[in-house]
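In what follows, a single structure is set out as structure tokens and then discussed.
What follows is part of the complex, with its chains left where they were.
Chain lettering (A, B, C and D) follows the sequence in which the chains are written, and residue indices restart at 1 in each chain.
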Amino acid sequence: MFDKVFPPKEIILPNGKIIMEKRSRTPLTVLIVIVSTYLSVKFTGFEFLVLLQSGDKFFDIVVAMIPPKWEYLPNIWKPLMDTIKMSLLGSVIGSLVAVPAAYLAASNIVESKMVVMIARFVLSVLRTMPTLVTALIATFIFGLGTLAGTVAIFLFTLSYVGKLLYEQIENASMNAFEAMESIGMNRIQAFRYAIFPQVLPNFLSTSMFCFEGNVRYAAILGYVGAGGIGLLLDEGLGWRDYASVGMVLLMLAITVFFIETISEHFRKKLI
Amino acid sequence: MIEFIDVDKTYGKGVKALQNVNLKIDKGEFVAVIGLSGAGKSTLIRCINRMHDITSGSLVVDGIEVGHLRGKEIRKFRRRIGMIFQSFNLVTRATVLKNVLVSFVPELPLWRKLTGIFSKELKLKALTALDQVGILDKAYVRVDQLSGGQQQRVALARTLAQNPYIMLADEPIASLDPVTSQQVMDDFKRINQQMDLSVIMNIHHVEVALEYADRIIGVREGQIVYDGPSQEVTDDILDYIYKGGKEDVTTEAYEEGAYV
Amino acid sequence: MNVIEKQLYAAPRNKTYLFVITGMIVALFLWSLTAVNIENMEESGWSIAQSILTGIVTPDLDLLINFTKQGVLYLLVETIAIAFLGTIIGAILAIPLAFLSASNVVPKPLAYLTRLLLIGIRTVPSLVYGLMFIRVTGPGPFAGVLTIGLISVGMLAKLFVDAIEDLDTSIFESMTSIGCTTFEKIRFGIVPQLFAIFLSVIIYRFDMNLREASILGLVAAGGIGAPLIFAMNAYRWNEVGSILIGLVVLILIVELYSNYTRNKLVRG
Amino acid sequence: ESEEGNTDGSTENEAEASETENESSASEEESNKAIDELSISFVPSREPDEITTATEPLKELLKEEMANLGYDIGNVEISVGTSYEAVGEALSAGTTDIGFIPGGTYVLYDDGAEVLLTSTRAGLTNDSDNAKDWNDNKPTEASDEQVTYYRALMIAGPSEKGQELAEKVNSGEELTFEDIDSASWAVMSTSSPAGYIYPALWLKDNFDKTITDLSNKVKVDSYGSAFARLAQKDIDVMVTYADARRDNADTWQSDFNREGTIWDETNVIGVTSGIYNDTISVSKNSEIMDEDLKTAIQQAFLNIAETEEGKEVISIYNHEGYQKASDADYDKEREAQEMVQSLN
């Protein structure tokens, strides 16, 4: 298509040979990006001037959070633990379920194109749903509270880990798989012994990464009544009590930092 | 005993990988298959354990018509045929021992299959196989820490643990340096002689093939153009196998090759 | 056999380690189970699920195929614009931060500090950023753009750092042998490598940002989120259906395209 | 021309307002002041999807009225969110000009917001402090009187626990905190007066407890969803404004699929003291805002509330009319909040 509009240029070598140079797509891409940016700016009412003039107002709330309200700490523990539990449970179950899902979605393992297509479509659709929306729907079905949050996190983890996992499975070397088949294993066994060990470290690290993300995400699930520390955040914001919000965020940051450090430790060990 | 009778193999859109192959390999033979890239060597070998299906003709291994096997039967059939690959095809992240143990998996009860926990007996069997190829001391090392030659030996041990009666090898030394190649080939020879199992090997290194194999099969464009004892292979014949040679050489070599 | 048995017993003993780790994980898992109180589960859950499903399969077509400012199409375009601009802003900010936190580029302490800053940025939920930016821009999509920009920074920088840390430096060797200076090595050795990966990461993030942008409506920061949440709260499942269908189709299209482009970028 | 206000101090304001108004209308012919954009933010408290569409006419009405009052408004920008905080912050930072916010929110953000008007609406046939009276005199209807305050109700739903609580109240027994605590509650955001603050005050007055002491409480983001959950027996008790049941009477049976009417199936178990109605506040920190503009806006909304078309638009917020308000009107609200916050 592109080459029809902009026909390739001929280059003639000194020795008379001819080679066709395809036109670079970069100018067109750059143009498209610039135009899209311009349109987006128009559409969203983005004004750089406003940012320059009153950008400092962003820090009004940040400043109000400092120093955080230390007395608020005792109120934080339980919801914080709830948040961690929610994300842990959702992440663990989600990651486990992601394994068979990814198996079904890997075109190099499963021979039926139909199955692969369906599995991928389901994973994709799950991924398109914003977690907050899933959580809200979950509260309607599972009632308000942490269960709904857990379900939302579970679904997100399933779709996210599932997708990355099947991509890794497809990129895994099929050499060992072939050897396993030559030993007389069926595809599931060959997958278990040849592919799974290859993707395991990556799978664990993706799952841990997802868990970290989920802790962060679980923090706002409280907004839709899905339990956890989000309730406190919401309350703090509602009362304009930014010092408490600051405390909540601080605790959350510390938690995330710990989880990140621990999971980093294990990830390094794995690879 | 392996017998190819008028075997043809065509890939997807009419790529004729094997044409009219007739071949008989006895127990305990050491056969080297040589030929250009794309000649059909791998295809030939892979048809034997049904990694590929043949298109027409008949292929009989130990009295079993391979083409008639179905599902579970194929897997059972493959259990007794060892296969070695150019790129070793090991699970690099697992230990040597685990790689060898894998060959027992098809016979395990389900819970062991899932957990990957092996009995002591099997471990001993696997270690014995490792001992046979001389890398017992590396049993608990991760495969990716081994050199190429050592990795190929692990693959060999894995195949031995299967207790096969036929050993198929697809360019097992292609990615090894000369010294290591020699060690691995020595292993093959020893196994072939001590255990009296047939070895059928694709190989690019003609000199090595001539040195180790009893019998040479030359493949060109999917057809067997030479088949005879390795002692009888001359430079002319090699020329014929690899380049098609001149017309006169062709007939001469063909006659020689058709003695089976 | 003797040697072999000896080797069998020489198996490295990491069993205790494995047991402890497994035990810890199981314990953590059980502990996290206590967060779930099934009593909250509603008997009516099933019927609700049914009405959600029927609503989604019988969407409100008027809302879906509607070209006014309240129609799904307009809102989707607004959502795309927010996500697009936000991604660009995020990417621009993330590049310097990524280099500052790559331990093979800058001194360790600086990298560590930048990492802490990034964790801080990542921890604040988008809805809080939304509030902060409303003070700067007022309610509306502009605030949404800035929010998306800021939350993208954290994730983008993290993925950029990974790319920077596993740069293929063997190219350096050959460029040294050609007689290139350090600058030339960076320009012609590193930039082409990183460019493709960064671009692919950015496209991936755009994909994610579309999802994020669809919830900003909660804080009046534009996009399709507000009508979606309103419709859900009002139990108007066929309106929810039409919005969700629009959103899902849009994101699927973007995802397909982004997968295709990323594959091309990364694998060539 | 504007309706009679009963609120103390309002006469003074009014006098001032009409003065400025006369001035501005006098200068109207010569030159109207031009304002590019006037932005209004609000949080819908009812079926919100209607609101985005139904507020379109407000833009034109406001432009017209403002033109008469000496201001040419280029564009009226209306933004809708789901959180009062967003509107509050925008008012406080001056990034939105006008906000429709509840008294509670106004008090929180009065560093940057200034109240111009309090909405009025029809009073109800019930205005008792006693929950039982509300249940005896069902259904609650609108009265002819316009009032500037309303009450919040604790409403028990058709769930078992809800019915149990209702029976107790109707038989004249006093509820204990144990009764209250054993039910699951739905409350709104903490700055919502009817959905949080006044119920908290009620708990404080009656049991010396507050909402944070309730063991089973969930936060909902609209009264609509609270009713839905009540209908599903997902929750036992919800807190809401006094005529919320009138607003949800139809949906109760249609959308939520309940057999009985909302009046049969729900009962009041608690009534709070009066809450000042929603405000129309302007930002003190907005660049375009000055005293003249404030009075013009005040007058414009008062005028809009007089027309038929205008009444229809503002009815979406349950507003029926407006009275001028002053900051002092919300002192009580401040006390209430201080108390609730100190309980936290």
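In the analysis below, a contact is a pair of C-beta atoms (placed from the backbone, for glycine too) under 8 Å apart; a residue touches a chain by one contact, two chains touch by 3 or more.
Quick caveat: nothing in here was measured; it's all calculated off a predicted structure.
Written as a formula over the displayed labels, the whole complex reads A x1, B x2, C x1, D x1.
By definition in this document, only the chains that are shown with their structure count from here on.
Common partners of subunit A and subunit D, by the touch rule above, are C. Annotation: 48 Å between the Cα-based centres of subunit B and subunit C. Taking the mean of the C-alpha atoms as each chain's centre, subunit B and subunit D sit 83 Å apart. Averaged C-alpha coordinates give centres for subunit A and subunit C that are 4 Å from one another.
For subunit C, the set of residues that touch two or more other chains comprises 42, 48, 127, 131, 135-137, 140, 218, 229, 232.
Across the assembly, subunit D contributes residues 83, 85, 89, 93, 95, 220-221, 234 that each touch 2 or more other chains. Every residue of subunit C that touches subunit A in the complex is listed here, in rising order: 28-29, 31-38, 40-42, 45-46, 48-49, 52, 77-78, 80-82, 84-85, 88, 116, 119-120, 122-128, 131-133, 135-137, 140-142, 144-146, 211-212, 214-215, 218, 222, 225, 228-229, 232, 244, 247-248, 251-252, 255. Against subunit A, in their complex, subunit D makes its touches with residues 83-85, 88-89, 93, 95, 108-109, 186, 189-192, 196, 218-221, 229, 234-235, 341, 344.
Residue ranges of subunit C in contact with subunit D, taken from their complex: 42-44, 47-48, 70, 127, 130-131, 134-140, 217-221, 226-227, 229-236, 239.
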